[in-house]
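Note that one protein chain of the assembly has been removed; the remaining protein chains are unaltered in position.
Presenting chain A:
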């Protein structure tokens, strides 16, 4: 279980949020600037709250007044909105960068059908393909939880539905806590077991 209970002063409001995620998909739903990405960044370790507690299973990532666990040691997968693929590496190199289990990665590559892309560079593949590559890259590190920041927002309708179905399928196989940030209620309803509505840093 991932449990998050944090407080952080942002520019215009104070972010205050408490929630637990079991082996399920939770959607953080709210308008732009509601603090959704900040929550993900705090969980991943890219940002730190002012106070609170972040725990995954029996590991404590952040606790008030203690030194936070660095990003590298958290083992949390993060799918960025713009995918953040390494532009100077082929798809193959991107995927194997943090890979922990080669056999599993091979399976993932076939599951999302990107084997034909392995030798291409990120600028040579489409948005939907980038999304799949980023997903495989994140899962290849065998993360204990997965964060997804509006992963489908840049895709056209058909590709979006396809990728959403793929995520559901992978979650069936993986059963880890997943947190999905979205401002699309339909998407939240379709993918999430629970929806956490957020506005101005507070859950509604």
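By our rule, contacts are C-beta pairs under 8 Å (C-beta built on N, C-alpha and C of every residue); 3 or more make two chains touch, one makes a residue touch a chain; residues count from 1.
What we mean here is this: contacts and distances are computed from a predicted model.
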UniProt protein name of the chain not shown, from "ABC-type quaternary amine transporter", "Molybdenum transport system permease", "Putative membrane protein" or "SigE family RNA polymerase sigma factor": "Molybdenum transport system permease"
Just one of A:38, A:105 or A:141 touches the chain that is missing; which is it? A:141
Kindly state which of the options A:69, A:84 or A:118 is in contact with the chain not pictured. A:84
In the full complex, which residues of chain A touch the absent chain? 44-46, 71-78, 80, 82, 84-88, 97-98, 121, 123-124, 137-138, 141
